[in-house]
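The complex appears here minus one protein chain, its other protein chains still in place.
Note that the chains take the letters A and B in the order they are written out, and that residue 1 is the start of every chain.
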Amino acid sequence: MAETPRRAAGRRLQLPLLCLLLQGATAILFAVFVRYNRETDAALWHWGNHSNADNEFYFRYPSFQDVHAMIFVGFGFLMAFLQRYGFSSVGFTFLLAAFALQWSTLVQGFFHSFHGGHIYVGVESMINADFCAGAVLISFGAILGKTGPAQLLLMALLEVVLFGLNEFVLLSLLGVKDAGGSMTIHTFGAYFGLVLSWVLYKPQLEKSKHHQGSVYHSDLFAMIGTIFLWIFWPSFNSAPTTLGNGQHRTVLNTYYSLTASTLSTFALSALVGQDGRLDMVHVQNAALAGGVVVGTSAEMMLTPFGALAAGFLAGTVSTLGYKFFTPILESKIKVQDTCGVHNLHGMPGVLGALLGVLVAGLATHEAYGDGLESVFPLIAEGQRSAMSQAIHQLFGLFVTLIFASVGGCLGGLLLKLPFLDSPPDSQCYEDQIYWEVPGEHEDLAQGPLRAEEPDTQA
Amino acid sequence: MAETPRRAAGRRLQLPLLCLLLQGATAILFAVFVRYNRETDAALWHWGNHSNADNEFYFRYPSFQDVHAMIFVGFGFLMAFLQRYGFSSVGFTFLLAAFALQWSTLVQGFFHSFHGGHIYVGVESMINADFCAGAVLISFGAILGKTGPAQLLLMALLEVVLFGLNEFVLLSLLGVKDAGGSMTIHTFGAYFGLVLSWVLYKPQLEKSKHHQGSVYHSDLFAMIGTIFLWIFWPSFNSAPTTLGNGQHRTVLNTYYSLTASTLSTFALSALVGQDGRLDMVHVQNAALAGGVVVGTSAEMMLTPFGALAAGFLAGTVSTLGYKFFTPILESKIKVQDTCGVHNLHGMPGVLGALLGVLVAGLATHEAYGDGLESVFPLIAEGQRSAMSQAIHQLFGLFVTLIFASVGGCLGGLLLKLPFLDSPPDSQCYEDQIYWEVPGEHEDLAQGPLRAEEPDTQA
Partner (left out) sequence: MAETPRRAAGRRLQLPLLCLLLQGATAILFAVFVRYNRETDAALWHWGNHSNADNEFYFRYPSFQDVHAMIFVGFGFLMAFLQRYGFSSVGFTFLLAAFALQWSTLVQGFFHSFHGGHIYVGVESMINADFCAGAVLISFGAILGKTGPAQLLLMALLEVVLFGLNEFVLLSLLGVKDAGGSMTIHTFGAYFGLVLSWVLYKPQLEKSKHHQGSVYHSDLFAMIGTIFLWIFWPSFNSAPTTLGNGQHRTVLNTYYSLTASTLSTFALSALVGQDGRLDMVHVQNAALAGGVVVGTSAEMMLTPFGALAAGFLAGTVSTLGYKFFTPILESKIKVQDTCGVHNLHGMPGVLGALLGVLVAGLATHEAYGDGLESVFPLIAEGQRSAMSQAIHQLFGLFVTLIFASVGGCLGGLLLKLPFLDSPPDSQCYEDQIYWEVPGEHEDLAQGPLRAEEPDTQA
């Protein structure tokens, strides 16, 4: 490699020092602030009279586990489509999300469950922390292959704070509904990452183009990610909703929406594909847009038909985005979007926010009955009309776009700090810079029988 | 490729048009008919007095998610064993199941939850729709690699209707018990697919034989499917059973049965293998037969020993089927069964139906106590003797075989419509007809270090 020893020595220290520093800091903050909440504390739980079956754990933990699988298996493997970047995709997802879980437990805790000087944690804080990690991984998708792990940790350090702040403004100050995070997770994560990628624009990335594609088996690994994201998305959108019918309905809407985005993705992919061939990039990504687009509205009375229509639209827009918009984004707007997060999270996230505006604006006492209290408490209590709720939802989208854009700029400037280890333009999408990669015994790398047929080397 | 431009143009249009047509049709039917049920509707749920903890969601959703994983991860990756057909196996599973979920929500809804002009949906309709998708994917296994995606969608269009009708006849008209679907899912799906494959017989399939095997890593991808099917099968069989002891017992029986089919599969595979070697095909498939064979009886008082014995038998029959019967099926009966669904779903399904006959016939008030009402309501209410229930169970098997055979014939004739895009005999088991396959940079396809060793190409 054309790397100087000093660079190598610098890299040797940056990642470990940053990991240790961040871990030390969060550990101290945990010691000072974080406490078990009433549902997890041995003493607190036994105050008052309640059955073990009432513990929030039993209502939320199965959903949490599905979300947890999406974050680590889903995002990790989905990004492993690159031929030489599988270790980094899965590994850095692992590292980034592990840090984000700790850090967002603190940040979200300060905003949402800070009482008497302490942050109280339980299954809901775990779900919220995983959601925040999801946003960080969406941003990671935009810059996949073009940044080092120390840079990524710094990005997470900043993004988690802004995520928590934006979420606080939307959910707590504006009274916006966004259970599955069309705005707070997808729109925020996507535009944060896209703006950051724009700041980090690599003019000579062309030199790494030969590594940017997939190979046959890397596409199958990526499908592991896709399928786990797809099957568990109903749990994602419903994990933080109100119990009972709310959680149940959110699941159902998300399930229908995803089936429709899958059909529209296959339809559009074949329609725009060369000789009518399907494109794995579309199937791996756009088929998931149905989960994103109902992130805000799945909790509402969207109706099963509404879920199908929304999913269909999202799959269509997302597939067309991959085909026609991503190249323009790169060539004209100078945004290099490795995973096409603009198509999977950006546009469907904005669409999902707008769908939330529409469905909130149509809310009536007749349609929701006594359930209005749990879905739109401010309308039920007479503090807001449905139209006012809709306008607040729309305002929440603008706030999110502003937080994401400003945050992405700040993040980009942070990651451009000259002493930070960053891969050169010609060595992007390449595990070997950061990982010890096997394969030196080249003759063994190709299948179990190859070593016995040395004549192929002759 | 030896393909004319006209064929390519035809293919370009068939799949997208069919996807759009089917999605449009189901969307319209959803708009007209499908409504949230009492447990998912914001207004309906709040009528009457009940706790959120009573919502059916909390009793069935974890099982549903396991079933959902089996359909998309399990079936998809299990079929990815072919060396050049992984994109199609995983991708068409994705497409077919997504469509089947929508379509069977409608079909099963008309048969099972149609009241006052509307179909009411919730977690049970999601489970049932996934079950129906399972039957479609079993049939897909028989014809894997020999049909195009438009043909597969048409197959699903027909099969879902016949599945719903057969299920209605068995469960509602005949009062047959079949929680895990030994008959309604496995027997039906297998014989539908096998008869269909017989109608589609490809005399020159020999020309594609060199693609029909696996490669090392494709076998490992297939094991992902196998293991996920195996671990979640207890949830599959128990997902629709009565709550409490019924669900609990079904899980336990299925768990034991699967452990026994695994041991008998390894035993038989080594016994009949060349030089005592184990065969991945057996391990990937026959080890699962224990789940199929208790599909009818796991809900009953099968006893733990009964579960072990049934699983052992199923693993044995299935492994021997792969070794000795599949070649005969192809050469003598002209049924080309790509995944050997006859061995995994066909024979074990029939065995499972017969086991259900036996166990139902042995039902006594002593053994079931007050639980008889939930397992065999007609016996508990005195409308039937155990013997009569057993005879109904047996009749259910015959009905299923007839529906499957007639359906498979109709399906075969439908798929032979001459204008439908179908792969030629010499290009079966081949992703490249339907997918843009990476690998043009051949030197990158073999491992991360290959590009640096161009001398191997010399």
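Heads up, the rule we're going with is that a contact is a pair of C-beta atoms (placed from the backbone, for glycine too) under 8 Å apart; a residue touches a chain by one contact, two chains touch by 3 or more.
Given the structure is predicted, the values throughout are model-derived calculations rather than measurements.
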Among B:A133, B:M183 or B:L258, the residue in touch with the chain that has been omitted: B:L258
Full-complex contact with the absent chain, from A:L101, A:L252 or A:V375: A:L101
Candidate in contact with the missing chain, chosen from B:F99, B:F232, B:F403 or B:Y434: B:F232
Interface with the undisplayed chain - residues on subunit A: 8-9, 11-13, 15-17, 19-20, 22-23, 26-27, 30-31, 34-36, 39-47, 52-53, 55-58, 61-62, 65, 68-69, 72-73, 76-77, 80, 86-87, 90-91, 94-95, 98-99, 101-102, 105, 121-123, 126, 149, 215-217, 221, 224, 434-439, 441, 444-451, 453, 456
Interface residues of subunit B (partner: the chain not displayed): 53-54, 58-59, 62, 66, 83-84, 210-211, 213-217, 219-220, 223-224, 227-228, 230-232, 235, 243-249, 251-252, 255-256, 258-260, 262-264, 266-268, 270-271, 273-280, 283, 287, 301, 303-305, 308-309, 312, 366-372, 374-375, 431-432, 437, 439-440, 442, 445-448, 457
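Heads up, the rule we're going with is that only the chains that are shown with their structure count from here on.
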Subunit A and subunit B, separation of their C-alpha mean positions in angstrom: 32
